[in-house]
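Input: one structure, supplied below.
Only one protein chain is missing; all other protein chains are in place.
And now, chain A:
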């Protein structure tokens, strides 16, 4: 792979790299026969960004696999480099534009180094040799063309709107109806309501260049990544298009410049309402992006094997029913239908949630919704109740999910710990990492990767429901049981009836009952 970027275009590339740096820690460089892509995905795999530069962007472009076409060597030009090493190359875009005459980019023959050769106006030549971490590619399968909603506007509209939000605001909710669009700050229950600041901005459809709303909905997505996109779009003065369906499905923001380059950011959205009927589940399976990384064998011998990402990313981020197989592997006792009581006792004891609980809580969301296909939206408040009732009917598998989910609630009762959204998401990943099953990863290939956000959304809503408890921040609270939960527990089982209810199986700090 060899190409030359003219000085005038260096600014665009620099902005793109800087925008990607706000997403993830690694940069995937993927040359193609006619275009070159720069991609990145964030550590929780909830945001993905891709910039594709066409041939016309380059002064010279030559893509040649270093070896004759051979399935394993075909991707030899594709590589992953560390963002940290890449950033100094594009340190100041303004200066680059003014001073750089051209920049040659090539992959060294042995594939270990990505080389940037920059020629400055003064005659100075600067050569960066960036180590290739791995020849790995990042593939995200998503479609934005058949999204039911699509908004196109000048970047100024979006950036002016986003400017109104506080810099610490993490998520925003975009709601669209055919008459108006609103962007408002999204806060979860963990913030003291008395300290919370809400911002909402209403936008008129007239302000958009294209306004297609077939499905009146609201999506909640991360602001940080959106800002990264806006920073790029603002620098290049392009318009931004947002395509989305509904909460829980990814939103795609796209910036396009004629035939030269295009950027798309795929952000996961929280599912704000329980609207995942089995029908929807299937839709999700087919429509949502799949992030997967395909390793083609490392060229860098210095990296220890355990550092390599040989398993598909999908395996990390999918929290779909097919993963339950894996759970069974990890918890063989589940197969036989563990006595529920044991789990319940631990609930009652307010067992601190293990890392697992976060994932399971998500699963319980899925499974419960399968039991209630007719469940409609707007039942957000009553959902925890619904779910817990489902738990009782569920299989042993679901039982443990629900149990852990419930234990999480139990923990909340003691108000001992509040896990942040993000932590949970990353925990979820860590957990999934432990199950390295390539074959199941392959199975999961078509399942939604961004479900993780559901995991956090479930917990978010749980917290929302014990809102009232949080009125006094940071004061030790007596163990207060919410009446609703009490109802659930009392009506569904009596722990004293269950043999072994008085045995403490796990200590408060314990992860797994042995």
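As a working rule, a residue touches a chain if its C-beta (ideal position, glycine included) is under 8 Å from a C-beta of that chain, and two chains touch if they have at least 3 such contacts; residues count from 1.
To be clear about the criterion, contacts and distances are computed from a predicted model.
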{"item": "Identity of the absent chain, which is to be given by its UniProt protein name, from \"FYVE-type domain-containing protein\", \"SKP1-like protein\", \"Cell cycle checkpoint protein RAD1\" or \"Rab proteins geranylgeranyltransferase component A\"", "value": "\"Cell cycle checkpoint protein RAD1\""}
{"item": "Residue in contact with the excluded chain [from A:4, A:54 or A:82]", "value": "A:82"}
{"item": "Residue in contact with the excluded chain [from A:33, A:124 or A:503]", "value": "A:124"}
{"item": "Missing-chain contacts mapped onto chain A", "value": "82, 84-85, 88, 91, 113, 122-131"}
